[in-house]
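A single protein chain has been removed from this complex, and every other one stays in its place.
Letters A and B mark the chains as written, and numbering starts fresh at 1 in each.
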Amino acid sequence: MPETSAFLKLDGISKHYGGVFALNNVHFEASKASIHAILGENGAGKSTLMKSLVGVVHPEEGSILLEGQRLRMSGSGDAAEHGIVCIFQELSIVPDLNVAANICLADPPRTRLGLIDRKKQARLARETLQDMGVGLDIDVHSKVADLPLSKRQIVEIAKAVIRKPKVLILDEATSALTAADVEPVMALLRRLRDEGTLILFISHRMHEVEALADTCSVFRNGEHVETFATGSRSDEEIVQMMIGKPLSQIFPEKAGETPEAPPYLETSGLSWNDKLKGVDLDVRPCEIVGLGGLDGQGQQEVLQALAGVLRGVAGHIRIGEQTEVPNGPRGGLTEGYRVALVPEDRKTGGLFLPQSIANNLTAPILERISPRGVVSGSEEHARIDEMIRTLQIKVSSADLAVSTLSGGNQQKVVIAKWLATKPKLLLLIDPTRGIDVGTKQEIYRLLRDLANDGLAILFYTTDYDELIGLCDRALVMYDGRINAELSGDQLTEQNILSSALNMGVGAEERVS
Amino acid sequence: MRSSGIFKTQGRTLFAWGVFAILMGVFLSVHPRGASLGVFTTWSNQCAALALLAVGQTIVVLSKGIDLSIGPIMALANCIASHLVNGSPSEIAFGVVIVIATGAICGLINGLVVVVGKLQAIIATLAAGAIFTGLALLVRPIPGGDISVGLSDAMTMEAFGVVPSAVLVMLGAVALWYPIRRHPIGRSIIAVGSSEAAAEASGLNVARAKIAAYALGGVFAALGGLFIGFQTLSGDPSIGLTYTLNSIAAVVIGGTMLTGGAGSVVGSIAGALVLRTIGSLIFFIGLQPLAQPLFEGTVLLIAVSFGATRLLKIKNRMEVFQ
Partner (left out) sequence: MSSAVKSKPSVSWSLPFDGPTRSVFVAIVVLIVVGGSFFPQFFSPYYLAQQMQNGAFLGIVSAGAMVVILLGQIDLSVPWTMTAAATISTAVVGANPQAGISELGLLAGLGVGALVGFVNGFGVAVMRIPSMIWTLATNNILLGLLVYFSGFYALASQPSLVMRAIGQGKVMGLPAVVLVWIAVSVLTIFMLKRTVFGRNIYLVGTSEPAAYLSAINTRRVTILAFVFAGVMSALAGMMLAGYAGQSYQRMGDPYLLPGIAAVVLGGTSLFGGAGRYAGTVAGVLLITLMSSMLSIMQAPEAAKQIAYGLVIIVMVGLYSRRAAKTE
C-alpha cells in the first residue's frame, strides 16, 4: 500500500474561464510511490488540473503543496525544478531537432566551454531509452519529424523520464502507442512507482486504468467527486460518477432493425497510402454506423477518403449513383453525392473562430443562396434563423464571434452549417469531443432524428459508450482494416475492446 | 509538410551549392583572366556583405521571424562606421565595437517590439527599419565619410597573399554561428522556430530565444555594413532596401524554410554567392547589363518554384495548407 501522508496536496484550487468554472474549489491528495488515475469526461477539469500542476495555468484561488511545501510556479520550467514533469500528447516534441536533442532539450549536457555536448547527449538519450526498455529501435540521431507517431510518443516519455521527476503526469500519453509498446511502458511506470515516483495518469481506457492504477479520482464539471482504491467500485459506478447519471438515459432509442433501403454508401477494398488496407463497409439511409477502435487505425482516413480530401484512393466505392470519391468537399456538395464531412477539430477545421456565428453558419451554402454572387440579406437571415432554431443553438446574437460560444454550442454550429447543405450521407469525426453531457445528449437525439428522416450517418468516435449507445452497427478498425462488425447483443464493450486490440475474439464474431 | 526531414534540408543546401558551383565554373571560364587570385578577391569582395546579411536573416528566419529592417541596420552601421572606424588602432577598434553594438541594439529593439509589443514581425521590423533608415540619414545625410584605409585593405585584399580576406570573412561568419548553434540559446532559437508550443512546454525561454535571434541578426547586419565600408571607404544611408530583399532571396535559394526551424546558414551563404555571381557573370558573358535584373529575377523565381515540388508528394489535401 502507498504511504498515507499527503505527498501532493491541492487545497481549494479554483480556476474559471469567463463564467465557467474549469476547476471549482478542488481538494485533492495523492501519495508518494503510487499510480493515481484521474478519471472524468472531457471538460471535467482534468486538463486544467494538470496544467495548474505544471504551472501553465494559474489558478485564481487555492494552493498546491508538494511534500508540505507550497509551490509558486510561472511556467513549466519552474514545475520541473520542483520535480513535476508532464508528458503531453506529443506537444513538447520539437520536430526539427533529432531524438537525442529532444530528450535532452530541457537540460542538455554541456562541454567545458558551455556548448552542448552532442556525444554525451546521444549517449544519455540511448541510455534513457535502454533503461526504459522501449523504443530500442529508435535511432537517436534521426529527426523527430521523420518518426511515426508512436515513436514520437516514446520520445516524449523519455524526455520526461530523463528528468527523474518526483511527480510524473501522463495526459493520455499512451493513446498513440502501438499495442506492442503499451505493455513495456506500463512496466516502466510500475517500476518508476516502485522507485518512489507519484504518477498521475489520465486515460480514457478503463482497462488500462484497471491494470495500472492503485487509486482513482473522478472529476466532473470541475469538481472532485470521489477518490477510491482501484477495484473497489464497479465500472458502472465509475461511469455514473463521471457522467452523473446512468448510461442508458443518455442515448435515444435505436431503430431496432436493419433498414430496408439499399446502402447509400458502399466500399470494398478501399485503400490509401499505407493507412487504409482494404476497407469494406456500407451505410444505409436511416442508419447510424460507428467507426471505432484505438486511435489512428485509419478511421479518420476512411472518412476523409469518402469526403474526397485524400488523393490516390483505390478500391471500389459507390456513393449514391457515383462510383468515385468526390472531388473534395466542394465536389461532395454536388447533386450526385450530397456528402458532408464534419471535421475533427472544430477549432481549426470546422469553425472560423473569430468570425461571426452568422458567417460561420452560411459558409458552405452562401454561394448557392446568393444569385450572381451578391449576398441576399433576407435569404441569408432566414437561413440563419432556421438553423439556430432547428439545432437550438443558444445565442444572444448571430453577429457575435463564434468563439464566444460554449464548446457544445460551437459544435452545434459546425453540425448546423453542414446540415444546411441538405446531405444524404453525413460523415462525422468525433463530434462530441470536449462538450458537456447535456449538449452531447442533444446531439445524439439530433443524429437519431436525422437518421429516422432518412439520412445515412457514418461517424468515428473514440468513446466506446457512443458506439454502444448510439450506433446501429459498430465497425471496429485495426491497422487499416475493419476488424469486426458488431451490432445488437454483440455490441458490447468487451467485444469492442478485444477487436480493437486485435485479440481475436472480434474476428470470430465478424458478421459478413 | 513537416516530414521534410534532414535529407531534404541538406539536399536543398547541397542543391544551392551545386547551382553555385556551376555558375562559378561558367564565370571562371568566361572571365578574361580566368581562375586567378585577383579574380577571386574581386568576386569575394562583392559577395561578403550579402553573405553576412544572409547569415543574419537566416538566424531570424530559423526562429520563425523575419527581419525587414536588416538592410537599414546595415546602412546605419555603415554610416556610423564612416565616422568612427578611422584614426589610431585603438580608435578603430573602439569604432568597430560601437558599430557591432549598434547592430546588436537595433536587433534587440526588433526583438523587444516583436516579443513584448506583440507585433507581427513583418510590420514591426518594417517600422523599425524606417526608424533605422532615419537614424542613418541623421548620422550621414549624404554618402561620404572616412574609413581606415589600412584595415580596409586588410579586409578586401588577400590574407597572407594566398586567400582573399573576404572568403575568410564568410568562413568566419559560419565559424561564429556554429558555436552559437551548439549553445543552448542557439538550440532554443531552432526549437522555438520549429514548434513554439513544444519549446514552451519543454520549459525553454521562448521570449529570450526570439530576442536573441533578432539581436544576432542585427550583429551580422552590422558586420555587413562594416564590410561595405571597407569596400567603399565611406558611409551611405540609402543601401538598405535592396539588401533586405536580397537577403531574403538568399535565404530562400539556400533552402531555409520561411516557416522556421529548418534551414542552414551555409545554404544561405550559397544563396548569397549565387545571387552575386550571376551579377558578375552577366558582366563578363557579354550579356547586356540591362539584362541583369531580369536574369536575377528569373533565378529567384526558379529557386522559389522548387518549393512547389513538395505538392507532388502530398496525398492528403489538408497537408497542402500547412
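Everything below uses one rule, namely that a residue touches a chain if its C-beta (ideal position, glycine included) is under 8 Å from a C-beta of that chain, and two chains touch if they have at least 3 such contacts.
No experiment lies behind these values; they were computed from the predicted model shown.
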Identified contact with the non-displayed chain, of A:330, A:389 or A:422: A:330
Among B:25, B:134 or B:150, residue touching the chain not depicted: B:134
Option touching the unshown chain, where B:14, B:37, B:101 or B:258 are the choices: B:258
Listed residues B:14, B:126 or B:233, member touching the removed chain: B:126
Absent chain, residues of subunit B that touch it: 66, 113, 117-120, 122-124, 126-138, 141, 245, 248-249, 252, 258-259, 288, 290-298, 300-301, 304-305, 307-308, 310-311, 317-318, 320-321
Residues of subunit A (touch criterion as defined above) contacting the omitted chain: 309, 328-330, 332-333, 341, 343, 348-356, 358-359, 363-364, 366-367, 370, 373-375, 399, 401, 403, 417, 421
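Going forward, only the chains that are shown with their structure count from here on.
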Rounded Å distance, subunit A centre to subunit B centre (Cα mean): 44
Interfacial residue positions of subunit B with respect to subunit A in the complex: 2-6, 179, 182-184, 187, 190-191, 193-195, 197-205, 261-262, 314-318
Subunit B partner contacts - residues on subunit A that touch it in the complex: 56, 75-77, 79-80, 86, 88, 91-98, 101, 105-106, 108, 110, 113-116, 118, 142-143, 145-146, 159, 272-273, 304, 309-312, 328, 349
